[in-house]
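I have placed the structure first, in the form of structure tokens, so that the comments after it can refer back to it.
Left out: one protein chain. Kept in place: all the others.
By written order: A and B. Residues from 1 in each chain.
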Amino acid sequence: MQQAVHSLRIAPRGRGLTEITGAVRDWIDKQEIDTGLLTLFCRHTSASLVIQENADPDVRADLEAFFEKIAPEDPQRYKHRTEGPDDMPAHLRAALTQSQLSIPIVDGELALGTWQGIYLFEHRRIPHEREIVLHAIGE
Amino acid sequence: MQQAVHSLRIAPRGRGLTEITGAVRDWIDKQEIDTGLLTLFCRHTSASLVIQENADPDVRADLEAFFEKIAPEDPQRYKHRTEGPDDMPAHLRAALTQSQLSIPIVDGELALGTWQGIYLFEHRRIPHEREIVLHAIGE
Partner (left out) sequence: MQQAVHSLRIAPRGRGLTEITGAVRDWIDKQEIDTGLLTLFCRHTSASLVIQENADPDVRADLEAFFEKIAPEDPQRYKHRTEGPDDMPAHLRAALTQSQLSIPIVDGELALGTWQGIYLFEHRRIPHEREIVLHAIGE
């Protein structure tokens, strides 16, 4: 049984979904794990992780619009305003999605379905470099 | 330390929650793992996983109604409409719940609480066969 860890750094251009499936697969391919478990952990409270359809880009646009609607930028709603009007909605959108995802490794491949992509969901307007910790265990 | 993987196939009758606790427990019982970790991974973007109360069926009905309300079928809201009016709401409901769950195994049993059941949450109206990948590690 072996383990590996890696820090994946992503610089999204701004708010919304950035696909990281390719970068994650590239790292997994180097680990030579046939059966195991990959865990992705987002080290931020205003960005998060989500698995979504990787085919029609309209899905991503609709998903972003949905989260803007249910957790809107509206300073009058929030006490926490010191970091800008997009900060508290960012925390809410992070709470509604995932800080962490674990995906089995089967026959040397991530067990993602055909239409599943892994996305970093940036919730702030100003670009931030983000760090996702990858942990793999298996053999 | 050992590992096991399994593909659990579920054919829900339509939209809503289908309990899979029994099928998952049956598989875990065969692995003879005393201490470990089980991960369930849903290979779809229009179905998801949720842990909910397994006692009163009204809880499931209320949960389904809640998700129909916050992520409604309303084609005018969405750009992604080619796969039917229930497809984009399905992706949103999947994003708000889980693609993956990990549950410790303690004394040979899943560490679920007394009232916790594991459910596949089907979000499409037309029945689809769904695949949940199970991964267990432990000894």
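Simple rule for what comes next: a contact is a pair of C-beta atoms (placed from the backbone, for glycine too) under 8 Å apart; a residue touches a chain by one contact, two chains touch by 3 or more.
Note that this is a predicted model, so its numbers are computed, not measured.
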item: Which residue of B:G16, B:G36 or B:P89 touches the chain not shown here; value: B:G36
item: Residues from chain B at the interface with the omitted partner, ascending; value: 1, 35-37, 50-53, 56, 58-59, 61-63, 65-66, 70, 96-98, 101-104, 106, 111-113, 115-116, 137-139
item: Residues of chain A in contact with the chain not shown; value: 1, 3, 5, 37, 39, 41, 43-45, 70-71, 77-80, 82, 88, 91-92, 94-96, 98-100, 102, 131, 133-135, 137
